[in-house]
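With one protein chain removed, the remaining protein chains of the complex are shown where they sit.
Coming up: subunit A.
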Amino acid sequence: MKLNPDIYMSVCQALKDDYEIVRQVVIKLVWLLGRAHPENLIMLPDSEQEVRLIDDAFGKVCSGLTDLSMRVRTLAAKLLGSMTLVSNHFLNQTLDKKLISNMRRKRTAHELAWENVTSGEWASGKKWADDQPKEMVDADSINLMSSGACGAFVHGLEDEYLEVRTAAVESLCQLAMNNPDFANLSLDFLVDMFNDEIEDVRLIAIDSLRRISEHIILRDDQLETILGALEDFSQDVREGLHQMLASCRMSTTGGLKMCIEKLLDNLKKYPQDKRSTYRCLQRVGAQHPELVLPLIPALLCIHPFFDTSEPDVDNPQYICILILILNAAKFSPTISPLLEPHTLRHYAYLRDTMPNFVPELNLSEANGNTIIKPTSVAESFEFLKTIVNSLNSSEVSYRVQTNLLQMAKEHLNRLSEMDSSIGGTAQFTSLYIGAQLLIAQIFEKGLWKNPSNLATQQANILKTNIDQLLQNCLKMQYLFVGLAANECCSIKQFRLRALALNLIFIVKGSNSSALAPCHHFLGAVEEMQRELIMHSLEPDSFTSSVFKELSLLEEPKPGAVARILIPILSESKLGKIPVPNCQICMSTAVIIEPSNQTDSTLKFTAGLTMAVPLEAELFNLSDASRLRLIVKYPDQRVHIVLPRPAHLKPLFFDNDKQESQSGHNLRLLTTVLISHQVWSEACNVDISIGLSVPEADITKRKLNDSSSILHLCKPHKISVAPKPIKRGI
């Protein structure tokens, strides 16, 4: 339903109502009308001029920013952001505030900075009156009552309440994203917000700046103020600034130099910013090749006559500079001839160790000793298909089949290491084959049918195999994203088979109660049935006969169910290996901090806790709430910790759309608490990241067992030494 624009005038009359609820509703109405009929012309009262409805509405909403009530101000500040159709003239007014001092026109600090830059003269800062008011103002020309849009954002950003300030910053950003001119105007104000007393507001300001940064070319003086905030203690602030700097454009070589120096300085102060700084300098280099060029001799200490000493290639500062220069070199062919031979060697090294930061360069002479590793080729997917097809087609003896599977599994594992683009698919297929191999191994001797007759050792082997099989099924279910419905079902049918095996083993081979596993199995069957119907898929031979037989059964007692299952299991053949699907990705985690190589031992008082900072990157995660941190002590005690949701942040900011499909890419920045009683010497504690999965599939054997956790990465070791409490002094 559309509102009738004719009510606009009468609605506006209520803007000065005594009740804040009324004013709130009026502002909302004005906003709605402005958005619904932006181009309607309305007559201004007491003048002949006509203005667009959206412009007038914008002015009215702006006036809400000086309202008496905080709620009205917050609402007005929020609504402003979505009035993007407003004309430039009115928009630019919102940041305008004429300063006067004793009736003389005075320039704002922002204007002052701008004039200094344009006149080529720097603020001396020595004179106390260099902001002295200049010309006299005509008393009649000043309009003290801010009419409409004038200075609205200046007010909003200075408001007493953080709710209003936050809303104002967000609106300012929204408007600036659609309007490059306004973006440049608002830059100064957003930079000022870096100095807000509340960190949330600062973060929003930095994030806003990042979002509008594509429109912005930074002046040197603006850059200087931004860089000033880089020393902030909060990592979020620093990383936000890094991203912002990465996407901005700088105007001069001097500015770029200042920026690089400050970044390097800061890296010294906060070594944990290494990766973020690399990423920042990578983009800075790629965006400003022509500005980087004149800086190269200074940055690399190249002397025209003398050979300087070769810098240490593991030094983060040096790596930063190399990343900057090499990324610039990709876009400027004149750079690479300038580089010294040792720099080119370092390039080869960096290209190999951190390929995502260093681009591929066509270096004429250095080609000989660099091995350029193709990251992804089309052939590998073809190869994968061939392997799988050959397995499905062959009608051969059991032994040959097993050998083939074994071979294929190895091939796939190697393939997943070589080609990251289809790594997930290869891993998945390999796991599937592995599960088939296990099942084949169990079936081989027919021992599974009556495990009670077996010797203890054989029974144990059987038990381990079954557990392994269940574990494999869980991995296939939870570690991958991008699975199609038919793949999901074939995994689940496989799991059903494994559950059936497990049930038979418990009924026949152990004296523990089989009620719970049986119940679980029946539940799984039901769920399977539902899912197959939902996706309208055909069940395989095993599943369909299970459905059939179970429906005939009157009372599903564990013994009866197991009796039915034995013939079905022994008769049914294994299903086909699913056709490779290149959409599949595997969830992985990389722990960046603490690094595995540190030799230093962390000491703390026994019985108390110690916080170890942990930084990890998580890829292709389907469900972040399953994430767990696992701390394993040398005495085999395991702590499983749920990380706080607030500590998870998206890894890349700009590609939100793509994520829904291939799972979440997240960044975990948190601290792990470690605590233990006294040890005689320092020992290693393992820290790793895993996914928690439902426990019902695997019978729990003992407390603190981590069988319900799937590890996402190899554990990192940190050396820890709890010290006894010192008594007395």
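One rule holds for everything that comes next: contacts are C-beta pairs under 8 Å (C-beta built on N, C-alpha and C of every residue); 3 or more make two chains touch, one makes a residue touch a chain; residues count from 1.
Everything below uses one rule, namely that contacts and distances are computed from a predicted model.
Candidate names were "Eukaryotic translation initiation factor 3 subunit I", "LSM2-LSM8 complex subunit LSM8", "Ribosome biogenesis protein ALB1" or "Integrator complex subunit 11", and the UniProt protein name of the unshown chain is "Integrator complex subunit 11". When the omitted chain is restored, the residue from A:Ser82, A:Asn195, A:Thr353 or A:Ser512 that touches it is A:Asn195. Hidden from this view is one chain, which touches subunit A at 18, 66, 68, 97-103, 106, 108-110, 125-129, 139, 142-146, 154, 157-162, 189, 192-193, 195-198, 225, 228, 231-234.
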